[in-house]
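Left out: one protein chain. Kept in place: all the others.
Moving on to chain A:
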Amino acid sequence: MNPFDYERATDTAEAVAVLTQRPDAVFLAGGTNLVDHLKLGVTEPGLVVDINRLDLAHVEELDGAGLRIGAMVRNSDAAADPRVRRDYPMLSRALLSGASGQLRNAATMGGNLLQRTRCVYFQDTSTPCNKREPGSGCSAIGGYTRYHAILGASPDCVATHPSDMAVALAALDAVVVVLGPRGQRRIPISELHRLPGDHPEQDTVLEHGDLITALELPPPRRGRSTYRKIRDRASYAFALVSVAAMVDVDDSGPKPVIREAAIALGGVAHKPWRAGAAEAVLRGAEPNQETFLRAADAELEAAEPVEGNRFKVVMARGAITTVLTELTGAPETEPDENLEDAHE
C-alpha cells in the first residue's frame, strides 16, 4: 500500500474542486472496492478525498412522481426504503442480492455504480491487464474467464461490470446526476458505462473530478418486475448471469399480449446490458415459451463467448426464459426440454 494524503470533504462543489486540481486524487465513499485496491496496489492515489460527510444520503420523491436517491445512500438503506420496495421492487431485490450484509451497509449508491471489475487479472498486479495498465495485454483471454463477458467485449478486454444494482437501474431507465468541473449534468444510465473497445481503462464516460450526486428513477411503470441472479454460490458471489426484467401483459383481449417489456442483463458485459433486441421481440407478442425463447435468442445472437465461458450463453437463455415465465404466469417449459436434448 502506497502512502497517500487524506482529506475530508464537507461540500460537494469543494470536493469536485479538490479533485479537479489533483489528477492523482480519488473520492472515497463506502470504500468497499477502493480500499481493496489500495491494499492490492491496483490503484495508488496520492490523495484520498473522503466524501462520507457530504449531504447526499437522502431519498426524496420527485415532482411528478419518481424518486431521487442520493449518491451516499447506503445500499442496505436503499433496499429497505419503503418507496423503493413498493415502486421499484426489482431494484430492492438487485441490491439485496449483491455482496454481503456487511458490505451493503457500507457500500453507497454512487460507489456501487463505479465499482470496478472483479476480473482476477485486473486485481492481480503481477499479471498483465489492459484495464489496469493500458497496452500490457489481456490475461483473461486464454485464462480464467468464468465471470467474463459474452456480449460487447473486445480483443483488449473481456471484463464484466460486477454490479447487480446497476442492472436493475438499466432496466428502470434511471438517470445519473453528476456534478463535474463544468457544472451539473444528467446522464442516462445506459450511457454511463462504456464498452471496452480499445480503451478498457475507461469504465464510464465520467471524467476526473466528476462526482455522482444522485440517481433518479422515472415514475414506476405498470407491470410485474423482478431481479434474478444466477450464481455459483447462493450468497456473496458475483453473478454468472443476472436478469432484471419488467413485463406488462394486456389481458383484456381474447389472447394476452405483452404491452411493454424492459430487460437488462448482468454478468455478461462490460456494462449493464440493456436487452433491446429481446424487448423488441416481446412487445406485442403473446407471452409463451416460444416468444420467450425467440426474445432470448434475438439478444444472444450477438454473443461472442470466449474459451471457458461458452456455457453462459445457454445459462443466460435459461435465465431470461425462466424470469419471463415467472413474470407472465405463462405455462412452464415442457419438462426437461432444455436438458434432455443434450444428455439423453
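The rule is simple: a residue touches a chain if its C-beta (ideal position, glycine included) is under 8 Å from a C-beta of that chain, and two chains touch if they have at least 3 such contacts; residues count from 1.
Definition applied: contacts and distances are computed from a predicted model.
Student: Quick one: find the hidden chain's UniProt protein name among "PAP2 superfamily protein", "Xanthine dehydrogenase, molybdenum binding subunit apoprotein", "Sodium:proton antiporter" or "Polymer-forming cytoskeletal".
Tutor: The chain we cannot see is recorded in UniProt as "Xanthine dehydrogenase, molybdenum binding subunit apoprotein".
Student: For the chain left off this view, which of A:S92, A:T127 or A:T291 is in contact with it?
Tutor: For the chain that is not drawn, the touching residue is A:T127.
Student: So which of A:L47, A:A80 or A:A237 would be touching the chain we can't see?
Tutor: Of these options, the touching residue for the absent chain is A:A237.
Student: Using the document's definition of touch, tell me which of A:R22, A:R118 or A:R221 contacts the absent chain.
Tutor: A:R118
Student: In the complete complex, which positions of chain A touch the hidden chain?
Tutor: Per the touch rule, chain A residues meeting the hidden chain are 1-3, 39, 41, 118, 120-121, 124, 126-127, 139, 142-144, 230-238, 240-241, 311, 314-315, 318-319, 321-322, 332-333, 335-336, 338-339, 341-344.
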